[in-house]
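Showing chain A:
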Amino acid sequence: MVRVVLWGSLNKLAADRAYYEVEAKNIIELLRSLGNEYPKLKPTFDRGVAVAIEGTLYQDNWFQPIPPDSEVYVLPRLAGG
Partner candidate 1 sequence: MSQIHVTTTINGDTTEYLCNPEDTLLDVLRDTLRMTGTKEGCGTGDCGACSVTVDGRLVCSCLMLGAEAEGKSVETIEGMADGEELHPLQTKFLEHAALQCGICTPGFLVAAKSLLERNPDPTEEETRYWLAGNLCRCTGYDKIIRAVLDTAAEMRQEKSNAA
Partner candidate 2 sequence: MPLDSDQDTKPRTSFKYVGTRPIRPDGLEKVTGKAKFGADTFATGMLHGLILRSPHAHARIKSIDTSKAAALPGVKAVVTADDFKIEQEPGEMANVRANIMARGKVLYDGHAVAAVAAVSKSVARAALKLIKVDYEVLPHVTDVDEAMADDAPLLHEGMITEGVEPAPTKPSNIATRYEFGHGDVDAGFAKADVIVEREFKTAATHQGYIEPHACLANLSSDGSGDIWVCTQGHFMIRDSVCSLLGIDFSKVRVQSSEIGGGFGGKTTVFIEPVAAALSIKSGHPVKIVMSREEVFRATGPTASSSSRIKIGATKDGRIVAADGLFKYQGGAFPGSPVEFGAMAAFACYDLENVRAVGYDVVTNRPKQAAYRAPGAPMACYAVDNVIQELADKLGMDGIDFRLKNAADAGTKSSYGPVYPAIGLKTTLEAAKKHPHYSAPIGANQGRGVACGFWFNFGGQTSVSLNISPDGTVNLTTGTPDIGGSRSSYCLMAAEELGIPYEHVRASIVDTGVIGYNDVTDGSRVTFAGGLATINAARNAIKEMCSRAAQMWGIDVEAVKWEDGYAKPSGANAGDHEPLSLAQIAADAPNTGGPIAGHVECNADGAGVSFATHICDVEVDRETGRTSIKRYTVLQDAGKAVHPSYVEGQYQGGAVQGIGWALNEEYIYNDKGLLDNAGFLDYRIPVASDLPMIDTQILEIPNPGHPYGVRGVGETSIVPPLAAVSIAVSKAVGVQLSELPISPPKLLKALS
């Protein structure tokens, strides 16, 4: 089981919960699972998001493994200058 926290405004498009418990072995499974349960999240996920696992930020890493019982944050896709 993975505990997922969505950023505030994105959270409101799901169920506005402090966190969600999801069965997922990697990032793409996590996003698919959440997207299926809360379809309003899908457009944002399709545009791309960043995912923080144990403090490390990942972008575009579908198969990045998520250790069981870890806490994961979904954040806007980062850009720099």
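The set was built so that all candidates are chains of the complex that A comes from, given by their letters.
Note that in this section a residue touches a chain if its C-beta (ideal position, glycine included) is under 8 Å from a C-beta of that chain, and two chains touch if they have at least 3 such contacts; residues count from 1.
The structure presented is a predicted model; accordingly, all values stated were derived computationally and were not measured.
J.: In the complex, what candidate makes contact with chain A, out of 1 or 2?
T.: Answer for chain A among the listed options: 2.
J.: Could you please specify the touching residues of chain A with respect to candidate 2 in the complex?
T.: Its residues touching candidate 2 are 5, 7-13, 40, 47, 50, 52, 54-61, 63-64, 71, 73, 75-76, 78-81.
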